[in-house]
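Quick one: this structure, given as structure tokens, is what I'll be asking you about.
For this view, one protein chain was removed and the others were kept in their places.
Moving on to subunit A:
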């Protein structure tokens, strides 16, 4: 029955999906109800649906919000991430604050995957409410500092969408980004490389500045001589070096991104490396070819030499689509020079025979351009083009005429027979552009063909009314020119043409006719200009320059949409020009420690061979190495691998936290030391008089032993004397207006929830009046953390002290739990941060169990440190005492007296924590910590080390 319901639901959902095109929003309420559904497929489909229709049905969409808010606190990172993903995709303005909060929290989540999702959510929120920009920039800043490759790409994407102008945010992360680049996923690489190109343009000097333009160099030679030699900024070099391997990427977008980076940033001598990779892309899909060729066309104008060796790769096949053919032609034309022009022209000859007429026309233009650029072949080209004039295809002839016209303009004197030949063509050619070109040629050089010109005008006058506008204009032009040079023969004809034009339908033509009549036909009213009519019309015209349409396109960043369209697309960030003087490079300096780390994490991929498996263990120094080792271990079963992943993510995420917490923890440790001296001699005698002892100082591991043993012991929690435990201040007497609050970790199991750490809180009211209704409110917790509040204290009379116990699930992290402590009048923001030793509870183990477990936690889960014990601390007792003070662990019996062993497990996840201290002569000792949670392990090592050496 139940199954049927499920099926029905799924089916219903499916139908909803299939109705995708039509408006399916009437089903909205019914569907949204399923959001809390347990079936993961239905859930996902509901998400898809919800995101799609939420904008239209805002009120109903709000019903689902609470589900996602709950999801944000889920211990499973997948659920946290997907809850955030969907929540941030719902485009309803009312929930902007909720989204903002969720993003902020997720940005400091333990799991890098959740942080990545947070980075994705930033642009979504920004597009929904641009006013959140400032808050979002803070989050971006925080995420930019993230050291995981998973987050890097997404956060740079967010940066590009929200605040691309805040280039200053990049400084501190620049080197890290460069170093992480190769391990970032492909799409992130593209975004990061494009952003870094822009960054480099603002921060470094032009590597080619000393080469400048050729002539400029000569003229300003003296000025440049004294310029100090250019030295490339090491950071500039770093970028070039780290991007180069990506030219080998399988992803065309990545290759293009690197290519444009080199084109815009590299010294001339080094740009060449990109040519090979770009030529390779041309074997890819035709769309990829299209985009790549556009970029190659632009590059080949500036750096012709780069592509010359690959000339033949641009040869055209008859099967290429027309747009590809035209682009290849463009590149071939750009590459043409004195040495290769004969080969190129031979190729062009084959192309002219093609069936694809658009392509033939483009080829003819290309020939024209080669002829103008390379003087040696001008005559050959001209002859070839003249031959084309007898082609059967009118389009070919027309195109040739247009190109010949342009060529003739360069040296008309020698080519009067070509002009004559073309004059004859006017009878046959119908293409307006070609007719216009011929007429213009005859008019311009009418002195070279004095006999033919008037005759052409006569014929044209006859057909004037049927011509296209562009031709009519040229007829008027021809008439005017002839009138000025040969008025005897053409006066009447000109008058006739001008009269026809006067009554033309097109006002341009009427206008032109009026203007010319005034100018050339002398009347009494004619102005001063008519004297200069001849000069005006028969002035020497400069020869046209046939230019590539790709010239100067490189002011757009190559590879961009704007470059492709040759128009600025929305959101395009202008590629800035090189600065005159380099800005201060020290802004990119980070503390040494950090940058070393960054270098260490360079490449999981490029670290080189892992070698034989036996070498893998123990040789590693960086954390990263260890991680990859673990990856290369075989995995059995998905559940295990998942938990491993969890650890991994955690270790990655808290790398950054570690540093900051280290110090504070050291301080705490010091303080703690002083408090625990009194306890010292008692704690290690733990097998004797357990019961008695328990009531005195009660380390939590003892309680655990009671629980494991069948002894029925119930320990009242509130009466434990706290004097032996380190207390921390939660609220000072002065800020608390008389109410002072202290807390300590009581090391007892927290009975309402075994996964919580018990925190004993002691309130002292030193004010004169009584404090009422003390309670906890509005806990702001890292996701996954939970708080079990203490029961409200109704009245705390003046001068009195009361202790309560609350439970906090720290999720096995040392992040602080923030909450508000409220009295009847005031609220105080307080936070509790646990030392790592308090995140665990002792467990009882036999020696054999300990050895077995330790054997399973080798490799990256094992941390070993050598140390020299302090004088006072060389006995077994002292060691046991100090370790158990530093961490909530229990001792494991051991046969050897040279070794002390301790065991415990973390409170939340129950991961084992095993510690052993082996003593040697002269106070030398070795500390080994085995823990599945690497972060806990590392931090614990530090704490215990400190406890033993001070």
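Keep in mind that, in the parts below, contacts are C-beta pairs under 8 Å (C-beta built on N, C-alpha and C of every residue); 3 or more make two chains touch, one makes a residue touch a chain; residues count from 1.
In this text, contacts and distances are computed from a predicted model.
Remark: of the listed names "DNA-directed RNA polymerases I and III subunit RPAC2", "Spermatogenesis-defective protein 39 homolog", "Phospholipid-transporting ATPase" or "AP-3 complex subunit mu-1", the one matching the undisplayed chain in UniProt is "AP-3 complex subunit mu-1". Only one residue in the set A:163, A:271, A:291 or A:418 touches the chain that does not appear here, and it is A:291. In the complete complex, the residue from A:231, A:492, A:545 or A:567 that touches the missing chain is A:567. Seen from subunit A, the chain kept out of the figure touches residues 3, 6-7, 10, 14, 17-18, 20-21, 39-42, 44-45, 47-48, 52, 55, 76-78, 81, 85, 88-89, 91, 111-113, 117, 120-121, 123-124, 127, 149-150, 154, 157, 182-183, 185-187, 190, 194, 245, 248-253, 255-257, 276-277, 279-280, 283, 285-288, 290-292, 309, 312-313, 315, 317-319, 321-323, 347, 350, 353-355, 391-393, 559-562, 564-565, 567, 569-573, 603-613, 627-628, 631-638, 641-642, 645, 648-649.
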